[in-house]
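Removed: one protein chain of the complex. Kept in place: all other protein chains.
All chains are identified by letter, namely A, B and C, in their written order; residue positions are counted from 1 within each chain.
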Amino acid sequence: MIDLFTIVMTAAGLIFFAAGTLGLIRFPDTHSRLHALTKADNLGLGLIALGLAVQVPGPADLFKLILIWALAILAAGATAQLVARIAAPAGLGDDEKAQDGGSDGQERRRP
Amino acid sequence: MSSWYLLVATGLLLTIAGALWRVWRGPEQADRMMAAQLVGTGGVGVILLLAAMSGDWAMLDVALVLALLAALAAIAFVKSTRGEGEGDPEDDTPEDRASEDGAPR
Amino acid sequence: MIASIFDLTLCLVILAAAGAATLGRDAFMAVVFYIVYGILIAMAWLRLGAIDVALAEAAIGAGLTGVLLLAALARVARKAGKEPASAASVPATTIATALAALVITIGIAYAFLTLPEPQGLQGHVAENLAASGAENPVTAVLLNFRGWDTLLESIVLLAALLGIWTLAQDEAWGGRAGLRHVTRPGSVLAQFGRILPPIGLLVGVYLVWAGSKQPGGAFQGGTVLAAVWIVTIMAGLMQAPRVADRALRAALVIGPVIFLALAVAGIFAGAFLVLPPAHAGWLILAVEAVLTLSIAATLAMLVFGPPEPEEKR
Partner (left out) sequence: MTRKQGLIAAKRAVFLAGIWLVLTGADPYGIAIGLVAVVAATGLSLTLMPPRAGVALWPLAIMVPGFLWRSLLGGVDVARRVFNPRLPLSPGWKIMRTRLPDGGKAALGGEFSLMPGTLVAGSKGDRLLIHVLDTRQDITGDIAREEACFERALRDRETVPDGKREAR
């Protein structure tokens, strides 16, 4: 039963990794590819870690698995933004008006 | 179970091989760099599976180090694309720059 | 069966990454392939059961070397004013290189095939582990049975740093190592640099601590600590130290110096570099601690590079 859970989760993780790679190959532009990579791969890693979490011998290794995934998420959240930024067109967002933003479109003050 | 772990790990290696194609192809430096990020994430996955397969959970430390340092190369890369390798990718206007002597030691 | 398929796939992917890193025309691409190669090699070491080496490869090969090479690439481009041109290939040079590579390959293949069946040293190490003062056989070998190698390695790192510092211009000497990094205080990079380093510091210390009884040790932990320091500087939160800074210089040499002093002291106990078995345990721990400090400082300074003239910063 436990093994079945592991098999299902790791298989699902592999599918998302495959989706990430396929997106990296198929998507037409740099930013779309970055979408595929960031979301699919970290989900894939999370599912693999979840699948293995029921196999570890003790709670210490379970928490270590969580820590590994949390670090991967932190790194992904930061690098995705940084790489997306250097690949972004220059001058994007330079005009003061927000295009779609704000529920009311009004200037918001920082608290 | 260990056969299954290796099977999934082999699948992950194939997705890594796909990422290698994107490193080779580019065209942007950002494309190459993020494909390397994919290899890093996939590598963490493979190591987790190898740990489960061998039952030697000390291998998790290798995955931990890889996950911890995953962002290092990407940060060095984004820094090298702005200014003379010392700037911030979000730093577009001179007045955004930190003033005077910068950070405390 | 499936194990062979995995190993074969891994070998093929490693060969592809290595081939692309050497054959690619684009220097940036070669660096990225080299980073990828480091990650893959770490997996290969795990398959060979060498977790200590895998840890070192993950930290140095996949982590630090990538930063070092990217920084070097940016530096070359800055000095040359453009992307470094790949060297023009002269037929004679190419042929000579290929011939030399062929001769070396044949030599290695000959040596490998004619070697007697290796007995391995695991038996000897296991027999004497109790006397070494360490529970992790790799640490026992590195710091006791073959302390020579480790001592010389830490000195080699220092020599490499001196080599890099000789690249500094006269007017820059004594100044801060490398470029001055600035970031927008609220940027993603700065925020990341605030959150990761405390956790990385713990992981680095943990690896050194773990080294006495399980995979880990001064090199692995020192590399992680160096990486943590590099992140805080690249995030613009700290400045690199001046190369003339006394505290920095003390940190750089303390590991090799203490190790050497201990080795010399060993003469009185019997022979050079012999640790008295009764005290080997805590002596190894002490040497590990100071070596970690020196390795971390040296590796980080290697990445920062030589001091740059003031007006460039």
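Note that in this section a residue touches a chain if its C-beta (ideal position, glycine included) is under 8 Å from a C-beta of that chain, and two chains touch if they have at least 3 such contacts.
Here the structure is a predicted model, which is why all the values come from computation and not from measurement.
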| item | value |
| --- | --- |
| Of C:F6, C:F33 or C:F192, the residue in touch with the unshown chain | C:F192 |
| Identified contact with the non-displayed chain, of C:V76, C:I95, C:A126 or C:L202 | C:L202 |
| Absent-chain contact - pick from C:L158, C:A177, C:L237 or C:I295 | C:L237 |
| Residues from chain A at the interface with the omitted partner, ascending | 15-16, 19-20, 22-23, 26-29, 31-32, 34-36, 38-40, 42-44, 46, 58, 60-61, 63-64, 67, 73-74, 76-78, 80-82, 84-85, 87-88, 92-94, 98-103, 107-111 |
| Contact footprint on chain C, counting only the chain that is left out | 185-188, 190-195, 197-199, 201-203, 205-206, 209-210, 232, 237-238 |
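We take it that only the chains that are shown with their structure count from here on.
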| item | value |
| --- | --- |
| Comparison of A-B and B-C (more C-beta pairs in contact) | B-C |
| Computed distance of Cα centres, chain C from chain A, in Å | 30 |
| Cα-centroid distance, chain A relative to chain B, in whole angstrom | 12 |
| Multi-partner residues of chain C (at least 2 other chains) | 188-189, 192, 196, 199 |
| Contacts with two or more other chains, residues of chain B listed in rising order | 16, 19, 33, 35, 64, 68, 71, 75, 77-78, 89-90 |
| List of chain A residues in touch with chain C within their complex | 71, 74, 78, 81-82, 85 |
| Sites on chain C touched by chain A in the complex | 188-189, 191-192, 195-196, 199 |
| Touching residues (chain side chain C, partner chain B) in the complex | 2-3, 5-6, 9-10, 12-13, 16-17, 20, 24, 26, 28-29, 32-33, 35-36, 39-40, 42-43, 46-47, 49, 51, 54-55, 58-59, 62-64, 66-67, 70-71, 73-75, 78, 179-185, 187-190, 192, 196, 199-200, 203, 207, 210, 214-216, 220, 224, 227, 230-231, 234-239, 312-313 |
